[in-house]
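Note that this complex is displayed minus one protein chain, with the remaining chains in position.
Entry: chain A
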């Protein structure tokens, strides 16, 4: 971490909480994909899980973490790249969860799904960082960039293994906690790789039209609210289903 980056630790903790909440919602939606009776049901479940993971666990976490980070200068975000980063995360996570939930469990399938998810987390982060507009030159420590990618892939594989291979509380909670580590571990390693050099205070074109913290805060609040409602709905539906199963 560079000297000019400082963090609000409360927001850092909140970023982990959001990533766990999003992962929990996504994995709870994903583990019922194998029970889908029609292709339409399966597609809907894959996209719902992908949205919860990509937009909830990864995108919302990323921008809370960015709000937590004080770079010592004003920052705004390119709206197009910011939106594209969410789409990348959604697409990669949907693909990863679709692979992980198809057919019988196997290690090659788990590895492929973990790589998709890891690339989704990493792709979102670095595209999100490309959206950063500030009066400075930016560059990366490529060793730490590679490390962040490995963290994302390995932790995603572990989280998917827990979610699809186990049953019970460890499946439910453990997988979300580990996926939260995947997302946050990747993000903060990626931030440690981020280098900022003075450019004499020259602001990039479009800086004033970029998204600011207050815009992002509203979006993150909306995403968090949707995740919480989704968790409650999943819990209610599960309880309802459990009660209707007759012996």
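One rule holds in what follows: a residue touches a chain if its C-beta (ideal position, glycine included) is under 8 Å from a C-beta of that chain, and two chains touch if they have at least 3 such contacts; residues count from 1.
In this section, contacts and distances are computed from a predicted model.
Participant: I notice the complex is incomplete. Of the names "Putative tricarboxylic transport membrane protein", "Nodulation protein E", "4-vinyl reductase 4VR domain-containing protein" or "Rubsico expression protein CbbX", which is the UniProt protein name for the chain that's not shown?
Facilitator: The UniProt record for the chain left out of view names it "4-vinyl reductase 4VR domain-containing protein".
Participant: Which of these, A:35, A:80 or A:229, touches the one chain of the complex that we don't see?
Facilitator: Answering carefully, the residue with contact to the hidden chain is A:35.
Participant: Can you say which of A:126, A:164 or A:194 touches the chain missing from this structure?
Facilitator: The single option touching the absent chain is A:164.
Participant: Extract the touching residues of chain A with respect to the undisplayed chain.
Facilitator: 31-32, 34-35, 100-101, 103-105, 163-168, 171, 238, 242, 245-247
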